[in-house]
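Would you mind keeping the following structure in view while I ask a few things?
Just one protein chain is left out here, and the rest sit where they should.
For chain A:
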Amino acid sequence: MALAFKQETFRNDYKYSNSPNAIKRFPFPFAEDQYMYSVNIEPHVKGKTGSVSEFAFDVDEHYVGECLDKQLTLDLDRGRYAALPHMMDAQWDFVELTMEALSNDYPEHFSLKKEGLNWTWENKPLNIKQSFVFGDASTMPMDPFEFMSKQVQGDFVLLDQRDETLYADAGFVTSQADWSLAFDVGMSWREWHAPVPRATELGVMDRALKYLLNLQLGSPVRRLNWTMTVNPRLDTSPENYPLWGTDRNTVNPENVADKVHLRVELQSLFRLPRSNGIVFSIRCYLMSLRELSSYPRWAKRLHRVQKTMHPDLIEYKGMTKFHPMMVEWLSQFDDGSAMAVGTQPE
């Protein structure tokens, strides 16, 4: 079934909403009443039909709006895209991975025709048609990685593996959340995870790194991460803090349900074949508290998770200002009765 793409904005007037179907398929991340930071990595295998993990890269009703927003962010700040020279093989790996996945999984929207190394890519929703020679960057209008990162929802970081660690040596990052550094090309795993409180001391990051160094071609993995954002804004980057940081002061008990959004990142990692690099894909889903409460079970669960959150984490996730209001609003859905483990809506 062809998707109906919505006209949306992720800044200024914030024209954004989720259809009932989008709410239903939202990757709600809380299976239990308490939130505990964990690696929670699982194989990125085909999920249920219609779910966000049905395909390698999820394309949904927000596709066109999100891609336009990426371009806007990039136009305002070219530094959101960067690639070091030794990452060219990884760039082409990324092109192959995304073009093959999208054209196989959404044939009504994307197509890829190959005659040897002469490839033709067509993206109908964005009205792009491009013929090029695979492996020859001069036949592309821009870097191959930039070309395709603009056509897949989410942020992408290409990791080079050397010296027993991973380096973020290329990236297209326009919808950051929780990254307390501007995207800085060339950082190692430990450098870019340094700000996570409590997690480092648990050794979680070291374990995750060891696991990723052994990530296998053909066996991608995924995990969910989450935070709360005021307004459905994709670009919550630290450098643009003046543009959105004050939004936190605009939350009041009347608008909290519509302003505060649960922001879930579906992070997936794929080993790349030619470069032996890894692509780290961070796809963001946004849903207001009001939309979320169309499933009272979710609202009840979120209430419990938020109520018992460690103060350090509330601070780290930038929720201090509106946290009590959010908990108060959610409390109307919580009758205190026991709830079975699981993330299902109802």
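Simple rule for what comes next: a contact is a pair of C-beta atoms (placed from the backbone, for glycine too) under 8 Å apart; a residue touches a chain by one contact, two chains touch by 3 or more; residues count from 1.
Going forward, contacts and distances are computed from a predicted model.
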*Pick, from "Flagellar basal body rod protein FlgB", "Ferredoxin", "ABC transporter permease" or "Biotin carboxyl carrier protein of acetyl-CoA carboxylase", the protein name that UniProt gives for the chain of this complex that is not shown.*
"Ferredoxin"
*Residue among A:Pro20, A:Pro43 or A:Gly336 that touches the chain left out of view*: A:Pro43
*Which is it among A:Lys15, A:Lys124 or A:Arg162 that touches the chain not included here?*
A:Arg162
*Which residue of A:Ala22, A:Val221 or A:Val251 touches the chain not shown here*: A:Val221
*For chain A, enumerate the residues touching the unshown chain of the complex.*
38-43, 86, 89, 93, 96, 160-163, 203, 206-208, 210-211, 214, 216-219, 221, 273-276
